[in-house]
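Only a single protein chain was left out; the remaining protein chains are all shown in position.
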Amino acid sequence: MNSQENKHKLQLFVDWVNGDNMPEEEYSLGEPVFEEEKAAKEPGASPWNRFHAWVEANGRASVKKVYPVICVLLCLSFLSLLLVLVAHLPSFGELANPGFNEVQQVYIENVVEDTGAVNAVSGIILNYRGYDTLNEAHVLFVAVAAVTVLLRIDRHKGTSMDVVYEKEESDQRYEPHHDPILRKTTKILVPFILLFGLYIMMNGHLSPGGGFSGGAIAGAGLILFLMAFGFKKIERFFGEKVYQIVRVGALLIYTVLMTYFILMGANQLANGIPLGEPGALFSAGIILPINLVVGLEVACTMYGLFAFFRKGGL
Amino acid sequence: MDQLFVNYVQAAAVIIYGIGFFTLFFNPNMIKKIIGFDMMDSGIFLFLTAQGFLYGGHDPIVDPELVGAQNYINPLPTGLVLTGIVVGVSVSAFMLALTVRLYYRYHTLNLDEIIRLARKEED
Partner (left out) sequence: MELVQNFPLLSIIIMTSCGAICTLLKGKAAKWYCLVCLAATLALNLFAFFYTLQNGAYVYYMGRWSAPWGNEIKVGVIEALLASAFAFVMILSVLGGLEHILEDVESTKVNLYFVMIAFLMLTLLILVYTNDIFTAYVFVEINTIASCALVMMRYKPGKTLVATTKYMIMSLLGSSLFLFAVCILYNITGHLLMEPMGQEVRRLYAEGQYLFPLTVAIAFMGVGLSIKGALFPFHTWLPDAHGSATTTSSAVLSGLVLKGYIFLLIKIYCRVIGLDVLAGDHMPDVLFLFGAAAMVIGSVRAMQQTDLKRLLAYSSISQVGYIFVGLGLGTEAGIAAAIVQILAHAVTKPMLFCAAGGFMNVSGGSRKLQDMTGAGRRDPLSGAAFLVGVFSMIGIPLFAGFTTKLTLTQAALGHGSVKCVLALIVIIVSTVLNALYYIPTVSTLFSARNDLTPYRNRYAHYHVPYVAAMVLFMIVNICVGTLAGPLLEAIYAGLPSLGM
């Protein structure tokens, strides 16, 4: 019996090397749910197979009991490592910090004459290190594209908007229908919200603010309008085509502006953008247009994400 | 060890990071894992912002009367945090969309259950 088994196994091994008979059941780690029942029930099953079957049947349960303990221990040791790390870092809030070197000095002392912005943070992220912010806008763009792939409903017969309207009507059975309080309040509030967003975008170089925060506020205003009035009304001025063109157009304008700035700068040529008087609204060269364009992009992103999650379409 | 109390903001940030890390590993629920990621990101942003602070420093809006870089806080880490927040939002949006699709397909939010169900189904 033993030698016959060995011969059978040898024949299987030779076949496997020749590649003619790929023995699936015996030499590959197959699906655990079915493997274990078969292997454990064979009377002549080897100890390895039986151990394997026991692990597959009971292993998961025992791992489930031990896993929380291991998790807690692992995280506690990680946390203590990080606390020891914090104890070795430079002191908080002291001038002797490595961060207060010539970089910070130039950023504060020369920011007004180099970039025209009074807000040093805007000057840094949109002028000195402007290339990083361009890519940040692209991170938002890629995220919306990825969410589109996952959540956009496109039926091939009819347009996607039919599906979106159907879903909306079926949803509104459970929601307040044409709620008057919400509608009246929204009619008053939304213009102010959008105006406030625009104010923050335009004042990015004079006070804390900028394109990203302003865009988030404007996006919130649009979402409020959508929730109160529904898709049909907002489609009149902000449908899918307008949305795509505004979003892609804003990003392309930003790319063109930044490319011009980088090319002129790297080749040591003067770019023709005037810096203006520091402290005035229309100053700071390239920063104001970029803030507006980034604000548009972020508002479209916020609105688009909400619409995809809610309705699967625009 | 008193350096740990001098750096109390960074210590708090690191504790938030650790709690987020634990939430990510311990809970099989997808939404809780995403909350864990958000907490980890918040911890890192607090850690980074704390590096720019200066006791008695003016905020980085340049005041023409206050001359000299040693009177202002460091503006660079706050700029980095702006970028980081946007990146964190994008990644959260993508993870949430994945969770929605997983729920439509497998009708559960438990990641271990989902992996077990996926292993059984045909390709």
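Chains here go by letter, A and B, matching the order in which they are written, and residues are numbered from 1 within each.
In this text, a residue touches a chain if its C-beta (ideal position, glycine included) is under 8 Å from a C-beta of that chain, and two chains touch if they have at least 3 such contacts.
Please read all numbers here as calculations on a predicted model, not as lab measurements.
Residues 16-20, 22, 24, 27-29, 81, 84-85, 88-90, 97-104, 106-107, 114, 127-132, 134-136, 138-139, 141-143, 145-146, 148-150, 152, 154, 156, 244-245, 248, 251-252, 255, 259, 261-268 are the ones on chain A that touch the missing chain.
Where chain B meets the chain that is not shown, the touching residues are 17, 24, 30, 33, 37, 40-41, 44, 47-48, 51, 76-77, 80, 83-84, 87, 90-91, 94-95, 98, 101-102, 105, 111, 114-115, 118, 121-123.
The rule we apply is simple: only the chains that are shown with their structure count from here on.
For this pair, chain A with chain B, the centres built from the Cα atoms lie 12 Å apart. Chain B meets chain A in the complex at residues 1, 3-4, 6-11, 14-15, 17-18, 21-22, 25-26, 50-55, 59-62, 67-70, 72, 74-79, 82-83, 85-87, 89-91, 93-94, 96-98, 100-101, 119-120. Interface residues of chain A, counted against chain B in their complex, comprise 31-33, 68, 71-72, 74-75, 78-79, 82-83, 85-89, 91-95, 97, 99-100, 103-105, 107-109, 111-112, 118-121, 124-125, 129, 132-133, 136, 139-140, 142-144, 146-147, 150-151, 206-208, 210, 212, 305, 308-309.
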